[in-house]
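Apart from one protein chain that is not included, each protein chain of the complex appears where it belongs.
Note that the chains take the letters A, B and C in the order they are written out, and that residue 1 is the start of every chain.
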């Protein structure tokens, strides 16, 4: 129990179900004196919200954030910041059929097994709607980080097997290119192919997975708490805690397994009097502590489990096999929408470790 | 700070440096009444210990565990179990040269950046020697799990690009085959090739990475605490907290990104009155909660950073570029030795969640 | 930072300021399957609400609780329960004068010293209004405990030096007598004297302190986690975390210091085949673990710091001494109103340890 809190000093607690009254988050530990307005949070929630694009569902979510506490005269006070978004558009009847027949690839069966009962409407707590709280809290973390010179950018690097060709390493350029298309891919040509494939897959009643990259620039050397709360360990937890993520890589990631030591080790150099690394296979982390080089995380996102095709499941009440067809509008691919959520998780980890590092030296 | 404790109810705190007096662990939260002898722990430490094989270093480590507390008349008492292994064979002079020149791919530079000073001898706290505590604590977790019908097995699935052909899914068979060769690979033919490659790479003064699989069978459905302490999130953190790990996958892992929803979703069936899954792309976890199917984790292990070749680094005192050659005996590949460590981490997560699940229902 | 979360398995996070939009709490870790309605919570909030009695302020607080998540079809689901109460009647102008002149006995100065800024309106986060979240969460804990046969009762044992003569040890009788008068004293004669003294003190522009007892019956032997999370240690923290509390006693408490060992030790007996204690100087706790006898806590509550008299303070901006007179209606004594809050804190500790105890044995 009590798995709904994340972080040590910069700490968030999220709550809310897909078809409950509201979803929200309490941010505890944000330092006092940070300028913060609802707009700072709203713009990240807007990035998370499904648009009208081919890449995302058509369900309307207004999602206006309300700041209920913790801000006074435009600044954080050091007390908990409570953020809430009311739920709307919640017709639960579409889910009646799923009450006893868990959807394959979903958490329906496991919630039932764990708790003995569940709110089956819209996936309940296991719905992607839960990420509203993460993104809202992440917006505060991002603001904090930005003032310390840390920028975070996320994008889709691969979708349905179509790989983006990433030529730039300039973060604002990556961001603006990625945000300019509905699949959030910084390679416009690949983005077009991805959109065509998405259309096709949607018509087939199927879905696609993909790869998302999140990078952070400007992170000072020294963040991360060995031996268990290493920066990469906390990032892995943060990102793997997203429902659709099945793999987390740092730096060279899986490729590390195929490199020789002489290729993998990043040689150190001095540039303009500053220690730097010639390459960044480490992904900005050595021994669980940031090196000062960009932090680079990659996640594998599974295809949307809610597909229109008939699937085999079991009837939990009758104890026999059954079939279901999932109706309603579902994104045929999660990667484009998970980008702001994954960025939020990275921001939360970095903000927490930035504060933790303040206690590292006498 | 304070990153040396792991777990919520079954909780460990490790301590010790490579060239300090000893290394150890305090296990807090092990339920009372578990039969436990030093031999239960010793046999796992022996698996961790470098052997005489071609796959591992020749440094001798006796590593006899001492149980200092928490056991009375052969049973755990519910109080903290303190385990210690004295350090031996610690000639630190070989490390003098590294005091000011951080080794590429190592934590030397980042510890210095974080703390302002460091114990440079043998990697200090960042040494693989730190894992003695993890393995010792993991042995207790394994014993607990075994009595609940949960078995864990780990093996090398790939080394230096050579892939094992895994034909069996029988865990005791996998284990006995893997443990019968020095690279811990359950495919004897691949194991032979790996050993040849290791010899060659060692002669070249270089090193290899690889892929390790850890699986757990018998895990009941219901373990894991959404939304942040999901079972896969905690496994990802546990495994990524190992120094050489650069990627963690659950179930289909990275491949999920390339599957369609219709391929990825594991259909549910009823076998002998029990709900099961036809496939296990989920790796035994849905929505962060165990499904009852085997938990399958895969980690990418980077090549040993300590290589005999000359490497570029910087001199921290002089503030100029430098070169180093690392002497001493180092494993040319970490995967074979990381197997028992990774198993231990998985065991610790499962034991913790097994206890946490006791509070899930009224 | 991050001091707004309490508990390990049954865990609450409160938020909100006196003059913000709302106050609330997120309860994480309540087991699934507990029947819970808004009315269960509302009745405790009503007990906390200031009435029309002579013992309490006349400020009107409607305080209707809203359950925003975590309940489905009348039962807890195991997911976070978010509770909120909107703030009303918040005219902040009365506090303008206090912006730079901290009120003696209040947290005004210390919040300013800690955070560098503060929400001065109505005491901000340090207001007694913050306890709404504690009481709401405590109501859930009480419901859980009641189903396990545990009852909690609190009452005023002393006010302004007037001591109650407690003759009954029957908890429902204690409760009904205490709740029948505005000072919540189970001795009706003493209650009358207390009320007269309150009237007099109010007219003098002054305030009174007192002693509150909280007892829990039906607590099984075995709760509490040595050596730091002892049951009495956690109770002491829980109760001392209430702003007005300056002392916490368990069992014989302060009197223990004046007893001989032969008087203090509670002899053990067997009654109807059950182990019991002849006396209860231990207050139901030995070695930090419950004995099965009633848990008895006593708290010393300081007099309300907001008094009508002129007081000496300093002007933080001008850096010179100043005088203030605090206007507005304030309870001349906190003990009657703190009763349900203190009960809530005891309930939260017991619910948490009840769940923690489930992991104690193999």
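By definition in this document, a contact is a pair of C-beta atoms (placed from the backbone, for glycine too) under 8 Å apart; a residue touches a chain by one contact, two chains touch by 3 or more.
Computed from a predicted structure; not experimentally measured.
Here is the thing to keep in mind: the chain we left out touches A, B, C in the whole complex.
Of the candidate positions B:16, B:50 or B:224, contact with the unshown chain belongs to B:16.
Checked against the hidden chain, the listed residues C:44, C:63 or C:249 yield one contact partner: C:249.
Looking at subunit C, the residues touching the absent chain are 1-6, 8, 14, 102, 104-107, 109-111, 113-116, 125-126, 130, 158, 160-161, 201, 206-211, 221-230, 232-241, 243, 246-270, 273, 275, 278, 281-283, 285-292, 300-307, 309, 311-314, 316, 319-321, 356-357, 359-361. If you put the missing chain back, the residues of subunit B touching it would be 1-5, 7-11, 13-17, 20-24, 26, 28-33, 66-70, 72, 75, 77-82, 84, 114-119, 124-125, 355. By the touch definition given at the top, subunit A reaches the unshown chain through residues 8-9, 29, 31-34, 76, 78-79, 144, 147, 226, 355-356, 358-362.
One rule holds for everything that comes next: only the chains that are shown with their structure count from here on.
Distance between subunit A and subunit C, defined via averaged C-alpha coordinates, is recorded as 39 Å.
Centre to centre, using the average C-alpha position, subunit A and subunit B are separated by 26 Å.
Subunit B and subunit C have Cα centroids separated by 46 Å.
For subunit B, residues touching at least two other chains, in rising order: 8, 226, 356, 359-361.
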